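Removed: one protein chain of the complex. Kept in place: all other protein chains.
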Amino acid sequence: MMLLTCPNCGARNVSEFRYVGEAKSRPDPETATPEQWRRYLYFHRNPAGWIKETWYHGSGCRRYFGIERNTVDNAQRPAGVTS
Amino acid sequence: MSRNGQRTPRYSAWSLVRHGLGAGGEWGRAFRHHTPRQAYDVVIIGGGVHGLATAHYLAENHGITNIAVLEKSYIGSGGSGRNTAILRSNYLTPEGVRFYDRSVKLYEHLAADLNFNVMFSQRGHMTLAHNDSSLRTMHWRAEVNKLQGVDSSVIDPGEIKKLVPYMDVSASTRYPILGALYHPPGGIIRHDAVVWGYARSADAHGVHIHQKTEVVGIDVTSNRVTGVRTADGRRISAPVVVNCTAGWSTLISDMVGVDMPVQTFPLQAAVTEPVKPFLDTVVVSGTLHTYVSQTDRGELVFGASVDPFASYSTRGSLDFVEGLAGHVLELMPALSKMRLLRQWAGLCDMTPDYSPIMGLTPVEGFFVDVGWGTYGFKAGPVSGEAMAACIAHGKPPEIIAAFGLDRFEEGRLVGEKGAAAVGH
């Protein structure tokens, strides 16, 4: 089982976390066109390589945090906490 | 079947006997090596069942044979050779049911059509319901299926026990079995044989299958595809390029700048050592995220839902086999002494509405047949048939009209998302 490093708790089994998804910025709901909004809803960069993403430490400190992970080998490096 | 004037040796019991007696000569190659041409009419990226079936039907139904299928590894090395080979058509939406029903129908005659025994075993497929809401969904599917003429009904625990004597249908379990959606035409097939059968037929029609040929770039001029570039430094011209990949569909589409509503997740599977046949039906439990069938070799083949996070890694996890074993023993407790032999993983391109993306794209000449999630193998023949028609006529046929890429930006998602469950 992969270890994931929570910025609060350190390296923990990935089963303690919930995967939230690629980090995305939410378009302004007042001005977004349907196309922009649906790209936010449905489209993903989905690279084979490094990606910024959000995880939730549900069985730990319950923080949402950002991390960078390589989707090919699951290597990780810290990213700025999204909050 | 002719091949450049030469007859391909036909497979039959009689030819097998003649070969056995030494009178048959060589069987001949089922698929050959070729030097790539500089130009093809159609370049198909991905030598799995989708790519090869598309090539087969382009040749068979539309007379287009100047085709290259480019496969970065060996044919069937991706999802086609890693799935659990379950076929069914008991979907939730009318468009889904019609589409997969056509696929099952094509599969039923595929052995004869391809002169290659794909060993389709229509042994029946049951999806268990462990709670009220999943039982309601099973009824929903059964009613939709019946209206589309697909054999599908909800059966009770007594009937389940008759079909699967090893099943624990007692009420005292943690996840009691309340009923099941039973689908007699569903079953399992020899997945590799489907790949080889299509490859052999395509080859006989003159299609070039280039294995160990990775596409590293796609050339586009004035929003029109002009060809592909391969890892060994070749440039192959083609006015039509088809993305028939799974796992890598985002990366291929990125080469022409077409964004995809796709996320790639590993899907794991496992197989046990063989035991004498005792399980004649495919058993699926959405609640327990498990499906199980027994092959003609006696092995139990297990699968589950996709991994909990997106990744291109196919290394697999212990959690998966632990959960799987627990759930299988929940259903069939007598199997605890059976041994798990091997586990593996494939890559699934998940879309937001659990339906594929098929047809044209904003780049002229660039077609996609991707986003196959966990249900791509089932759809191999119908996808090949429909994509061939789409390429030949330049517009998607009715049967895949709902699956266009434009539906996401337009907010017209397909209703299979209505009751998301383990899709096997």
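Should a chain be cited, it is by its letter among A and B, assigned in written order, with residues numbered from 1 in that chain.
What we mean here is this: a residue touches a chain if its C-beta (ideal position, glycine included) is under 8 Å from a C-beta of that chain, and two chains touch if they have at least 3 such contacts.
Here is the rule we use: contacts and distances are computed from a predicted model.
J.: Missing chain's UniProt protein name, "Sarcosine oxidase subunit alpha", "Anti-sigma factor antagonist", "ABC transporter" or "Aldehyde dehydrogenase family protein"?
T.: "Sarcosine oxidase subunit alpha"
J.: So which of B:39, B:163, B:335 or B:401 would be touching the chain we can't see?
T.: Final answer for the missing-chain contact: B:335.
J.: List the chain B residues touching the unshown chain?
T.: Residues in contact with the chain left out: 11-13, 15-17, 19-21, 26-32, 73-77, 81, 94, 108-109, 111-112, 115-117, 119-122, 130-133, 136-137, 139-140, 142-144, 146-147, 165-166, 174-176, 190, 192-193, 196-197, 200, 211, 272-278, 296-298, 313, 315-318, 321-322, 324-326, 328-330, 333-344, 353, 411, 413, 415, 417-420.
J.: Contact with the hidden chain only, please: which chain A residues?
T.: Answer for chain A: residues 1-3, 10-11, 18, 20, 26, 29-30, 32, 34, 37, 40-41, 54, 56, 58, 62-64, 73-74, 82-83 touch the chain left out.
Convention: only the chains that are shown with their structure count from here on.
J.: Report the inter-centroid distance (CA atoms only) between chain A and chain B in whole Å.
T.: Measuring from centre to centre gives 30 Å for this pair.
J.: Would you pull the chain A residues touching chain B in the complex into a rising list?
T.: 1-2, 14-15, 18-19, 21-22, 34-35, 38-39, 41-48, 53, 71-74
J.: Provide the residue numbers of chain B that touch chain A in the complex, in ascending order.
T.: Residues 248, 250-251, 259-264, 308-313, 317-319, 352, 408-411 of chain B touch chain A in their complex.
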